[in-house]
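Only a part of the assembly is drawn; its chains keep their places, and the rest are absent.
As written, the chain order gives the labels A, B, C and D, with residue 1 at the start of each chain.
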Amino acid sequence: MRGLLVGRFQPFHAGHLEVVRRLRAERPDAPLLLGIGSAEQSYTLENPFTAGERFEMIARAVQEARLDRIEVVPVPDIQRHALWVRYLEALLPPFDRVYANNPLTELLFERAGYRVERPPLVDRNRLEGTKIRALLADDRGWQDRVPPAVARHLGEIGAPARLRLLRSASPRPPAPGSP
Amino acid sequence: MRGLLVGRFQPFHAGHLEVVRRLRAERPDAPLLLGIGSAEQSYTLENPFTAGERFEMIARAVQEARLDRIEVVPVPDIQRHALWVRYLEALLPPFDRVYANNPLTELLFERAGYRVERPPLVDRNRLEGTKIRALLADDRGWQDRVPPAVARHLGEIGAPARLRLLRSASPRPPAPGSP
Amino acid sequence: MRGLLVGRFQPFHAGHLEVVRRLRAERPDAPLLLGIGSAEQSYTLENPFTAGERFEMIARAVQEARLDRIEVVPVPDIQRHALWVRYLEALLPPFDRVYANNPLTELLFERAGYRVERPPLVDRNRLEGTKIRALLADDRGWQDRVPPAVARHLGEIGAPARLRLLRSASPRPPAPGSP
Amino acid sequence: MRGLLVGRFQPFHAGHLEVVRRLRAERPDAPLLLGIGSAEQSYTLENPFTAGERFEMIARAVQEARLDRIEVVPVPDIQRHALWVRYLEALLPPFDRVYANNPLTELLFERAGYRVERPPLVDRNRLEGTKIRALLADDRGWQDRVPPAVARHLGEIGAPARLRLLRSASPRPPAPGSP
């Protein structure tokens, strides 16, 4: 049965790849499902890349690393935490264990009866999404924090210019809830 | 005709109960409608409890306090302030007066022709949602700020652990509006 | 623990009231939760009344019949059957058994581990929503198929004229899914 | 103050133009607001043209007919009839009377306190949206049922081929509501 790892992968960096490599090595017989969270978002400082771009980054990195049995699925947000696990169960093929480092993800899956494992974070100081997005906006020091195939893809899609621009754009306020 | 009091009740605390008691005493012949706002939200630091959990808190507290003629209705957000009063009119049974301390709620109802009364806030320094959620996350000093029946319910659902965890989770950015 | 009965109650008719009476009599110690389905719909031939109007019909009928411990909750559609039971669990206070005559409702609750009971339908030939809506549009023969308090309410809100008009309006096509 | 006429204008035909001409002639001093309903729909048999295409048809026809003081506004559906008038009030500039031949539109506006007038339908047998869409799919007999400027625009965007194709496509079922 599959394992599931959900992340936003903005971008898919060397830390993600190392976790995937270890999880595949630990369970060579089980496919690993990668859920691309907040799939509907893009062109914001926090979520600069479309789900399709993130899918492509993962596909290239996984091929370059000669990893197999990886399934990638974009997961749009549903905005209702209490339903999130059930939503994933309906959207994804069957999985029986979950890898997560986010405490809320852990809580929600554990309440739904799943076994949750914390994959060790790899070189967290260097390999962290927020930091790599900031380096992309500066266009320095990001290249060796992502797999080589991802670095090429980020170059092709003009990621540094996109991030620099998104950092300069004044953010729009989100819609409010109720009064 | 009914009176209406809308709140998020995260959680339903002793100040809420005291207001409800006074409103029922003032108008013993009229039912009181309690609207649970942001009903679709849960498992966030600002909105930790589901609408169903909040409904149960109110039901138990009201029974414990031997109050009657209270109707409880979950109210999901509609994200459009200009339509909010009309939305409530379609969702709720008829009401002819509104109790509110939020200035925006007052403005919206007054524009729609309702009489709005400001119920006196009870012991506001101690009895305030944000503060009680912080105490829950610390698991100290919250028990006597909620009705006893609510305290038991919060214990049963593991509220202190949930709040502690939600405080530690890094919040995800909301979806942006337009560029 | 509560029992749950979900219906659209368009309108709340004598068959509904009789079922509620029996369920309350069978379990005098347990509250009964009435979920008003498709709560966001109104002013269509299938769903002529707002959730608030349906809430009021139920409140008056239940008071007239001197039934107690009935809780009424509007339930907006979520358009995703696979999540529907979990959605109800998050929206409603705790319930442990479900009353349903719709086979899909049964299926969904049974898959989620609930005990589902089929309340006997009362005088189904006469007491059926579609038929009563047609009689309302003709303004004949509907009065004794609903509780007296509901008949008065339907008169007050001009239900026969509304139904006649909705029957004459050409329906708009719903939005399509994908190509 | 403005008058308001809401239609889907699929397409904007000679009957629509004649109504607009009469309304402008009756009230030369008041602007006329044309709301393009179901603005988010397109490429279906019932709603073949985008809001932008419909806007352009109206703009050209109005210019050709030398009519002035016409304001055109796309109006996306909100799926909640009970809120529809309030939604229009928030979306549109102020208007104080409404032109409508649809009985539901009349009902909803009259409940909200508006004066509703029924503009006489012009040559209804020939000038009716469903019929003109069928003629477009057959590519015969539609040209003289729309204003000349609209006929040219429909030619430019390949309307007959689009309609023929949409008629041949098997429709997808809409999403269901609740079980």
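Here is the rule we go by: contacts are C-beta pairs under 8 Å (C-beta built on N, C-alpha and C of every residue); 3 or more make two chains touch, one makes a residue touch a chain.
Computed from a predicted model, the values in this text were never measured in an experiment.
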item	value
Identical protein chains across the whole complex (4 displayed)	6
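In the analysis below, only the chains that are shown with their structure count from here on.
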item	value
Other chains in touch with both subunit C and subunit D	B
Far-end chain from subunit B, centres as C-alpha averages	D
Computed distance of Cα centres, subunit C from subunit A, in Å	43
Gap in Å, rounded to a whole number, between the CA centres of subunit B and subunit A	35
Touching two or more other chains - residue numbers and ranges from subunit C	42, 50, 89-90
Pairwise touch network: line, ring, star, complete, or other	other
Chains touching one another, given as label pairs in label order	A-B, A-C, B-C, B-D, C-D
Parts of subunit B lying in touch with subunit C, wherever the complex brings them together	39, 42, 50-53, 55-56, 59, 71-74, 76, 89-94
Interfacial residue positions of subunit A with respect to subunit C in the complex	80, 82-83, 86-87, 89-90
Residues of subunit C defined as touching subunit D within the complex	6, 37-38, 40-44, 50, 75, 77-79, 81, 84, 102, 104-105, 108, 162, 165-166, 168-170, 172-179
